[in-house]
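Got a structure here, written out as structure tokens. Questions coming.
Left out: one protein chain. Kept in place: all the others.
And now, chain A:
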Amino acid sequence: MAPTTQFELAQPPNDAISSLAFAPDAPSRLLVSSWDKNVYLYDTHTASENGDDAAEGGGVSHGTLLKKYEHPAPVMDVCFGADDNEAYTAGMDWEVKRIDLESGEQTTLSKHTAPVRRVVYSKAHSLLISASWDSTLHIHNPTNPSLTPLTVPLPGKPHAMAASPSKVIVAMTSRLVHIYDLATLAGALESQSGSAPPPWQQRESSLKFLTRAVAAMPSDGGYATSSIEGRVAVEWFDASAESQARKYAFKCHRQTDNTAAAGVTDVVYPVNALAFHPVHGNTFASAGGDATVALWDAEAKRRMKVYQKFADSVAAVAFSADGRFLAVAVCPGFETGMEDYNAEGRTKIVIRELGENEAKGKGAK
């Protein structure tokens, strides 16, 4: 049924997906972290060897599960390191781990005092930053393990983090947003003084509700945030008045429900993930609890595309490094009032091959 440009990966994780990450070089190498305590490494291009799963749903499944890396607790986030063979994970077990994808060897880089929510790697500064619910950031330099990780205290629990070429944006509870300068962080780590540098900028989120995701523009110009209340904001780093005047926010990932007993109801879904396109830097994807993924033009303030609904809420999205593929993590969303949660059998990873101009801004059209 589905066009051949979009396919489901064979052997998806057994439980909800927390994060997706494409390798910095190979466009078909995909890491997936899951609540089932594993990190999965896929090759999205090769045909599946055991096509048993392929029959399911009638679609053609592609891709191969290369390896699985087991953790002691659910894995909350994953990112690639300096090359395609190095990965870092954020675990519910409070630990930040480095994984050698070839050998499967895991090393603990640091330990927080609460689950680790996000990890982000900056290639330019060789920095690994982890954000934990113990309200701290840990700054590591994986190339120099002799350095003790630097602890940066935060005013709230971090929920989302993203790195641009020179900055890292940390979005916390109470709508707090801190932006740190990566060079400053690297310097502070190098000095081993143990004193954390102040944030480069402190902001309040433009959105009135809990921040859900942050993504940084590859151009280093700014970033986008999303909240649990179906809204996305785009902001610029530059603190000048005219740059700040450019920032905007918009509603998305909502549905009108005419069938509700209470009359027409606007059903508002959380925007679970954001990702900027690595090549067309003004384009970003938003993934919502309404089971859709939309492409937006940040500069033109236009929606470029909404993809046909997926089977379940979209938990994560990622563009491959060459921008030709979009990975979409589909699994049931956690909703208010849920007593239990089980994503078993409903978790899927959909890879979409983007058309030539699919993610290109308006100008070309």
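Just so it is clear, a residue touches a chain if its C-beta (ideal position, glycine included) is under 8 Å from a C-beta of that chain, and two chains touch if they have at least 3 such contacts; residues count from 1.
Convention: contacts and distances are computed from a predicted model.
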Report the protein name recorded by UniProt for the chain absent from the figure; options are "C2H2-type domain-containing protein", "ER membrane protein complex subunit 3", "Translation initiation factor eIF2B subunit epsilon" or "GID complex catalytic subunit 2". "C2H2-type domain-containing protein"
Filtering A:106, A:173 or A:201 for touch with the omitted chain leaves A:173
Touching residue (missing chain; options A:289, A:323 or A:361): A:289
Among A:8, A:93, A:235 or A:297, which residue is in contact with the omitted chain in the full complex? A:93
Touch residues of chain A, complete complex, unshown partner: 1, 3-5, 16, 18, 35, 72-74, 76, 92-94, 115, 117, 133, 157, 159, 173, 209-210, 212, 228-230, 257, 260, 262-270, 289, 306, 308, 333-336, 338, 340-341, 355-357, 365
